[in-house]
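All protein chains but one are shown at their positions in the complex.
So, chain A:
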Amino acid sequence: MEQLVQEIKSKLENNEDFLLQRDYLADTAIILLGFNTLVDFVKTRAVLQKHAESHLLQNRPPEDLWNAIGELIEGNVNKAISSIYEGKLIIHLADTDRSIIMEPVSTMLDRSIETPANENVIQGALNAFTEGIDANIGIVRKLVNSEELIMASYSTGQNRKKKLSLLYLEGQADTELLKNLESHIEKNIHQDISDLQGLAKMLGFPSWSAISKFNTTELPHHAVQYLKKGRVILFIDRLPFALILPSLLWDMFAIENDRNFPLPIMIAIRSIRIIGILITLITPGLYVALVSVNPEVLQIQLALSVAQSREGVPYPALVEIIFMLVILELILEASVRLPKSIGPTITMVGGIILGQAVVEAKLVSNLLIIILAATTIANSTIAGFQNAVSIRLFKYVIVILASIYGLLGLVSGLVIIGAYLAGLDTYGKSYLYINVKGNESNGR
């Protein structure tokens, strides 16, 4: 057996799924090398035979055939091995030093394109990105359908290569941003980017930022709309969503799909999201401030009913609300973790039984349960899960400040959050940037 095959075999034979198969193609002895978990050997061989037959019928030399099938290499064991790992098929021509790297028919390992799992669309396109990066890029290409779309791909990581693709519209995207992105990617090309934290590190974003620099979306339609507004999309292989840069505050309130509704309804929906974020941030803090620090702000009737609902509650308002908020966070986290079939049960146990029992046991007041329900519901109106999580975190800052300084603390908490958001930027583009020209819908 040839030296090359021997070498590959010695390196890969520990793998049960490594397949070495002898065959004949156009009257030449060949050896097929590859992983049978990645390569569909039966189909690939059928394709090869068909190729060879048509070549033989036209009486062309086998050399043409080899070139047509794939990339010819001589020797170069390392390249052959890495190609095998990538899911390629190596066709070694027996008794020579040459082999061909061929793109085989691969086994079906990817999901087909399905409806989005984490983002709901009411009236709009229903397909979503999947894990396969090529499929994702394909979807975007199909939607943009223009020569302006530019795609750059990078292979990143030290040993395990990971594909990273950068898509933008020529002439629309911010050149400053592109330049910064490209230089950071090229500089840190060897870093591991299997998750968003890794990618953020590669792009030089601070790791202690409470708000994600990436706006993620599963919906190709949204991603393309962002492209048309001059944003940039990043795809990472095996991550089923697009990363949109730069991420802006307004993305919390605006979803592209809103534009499928009449304008007044779109405005109403977006104002509801703004109200939602305010309620999430303010109500828990407001409860603490009004109940313990500034009860004089309440109307006397309300003050009495609040006092009545808190009658017999042993803890101060801060302890009470933190206690319930933590339980709520636990329920949220548990329902993410649980299988879909058990999820509703936990919601019921947590929401109804626990809520009712905790009031009956006089651990917390009735009013607090209402406040918590309002907070949680309002929190879900925010667009984008990443943003919703950040806002969930911010409300604790306000609760603590409100417990110390009352209404003053509540307001100063809002100011602190506002200042923090204003301090964020992506390569110089402020997080609070709002396009006021009002012509973003037509993409120019």
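Here is the rule we go by: contacts are C-beta pairs under 8 Å (C-beta built on N, C-alpha and C of every residue); 3 or more make two chains touch, one makes a residue touch a chain; residues count from 1.
Convention: contacts and distances are computed from a predicted model.
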| item | value |
| --- | --- |
| Hidden subunit of the complex - UniProt protein name among "Sugar ABC transporter permease", "Probable DNA metabolism protein", "Ger(X)C family germination protein" or "Monovalent cation/H+ antiporter subunit F" | "Ger(X)C family germination protein" |
| Option from A:A303, A:L363 or A:L432 whose C-beta touches the chain left out | A:A303 |
| Residue of A:P316, A:P344 or A:G428 touching the missing chain in the full complex | A:P316 |
| Where the missing chain touches chain A, by residue | 290-293, 295-296, 300-301, 303-308, 310-311, 313, 316-317, 403-405 |
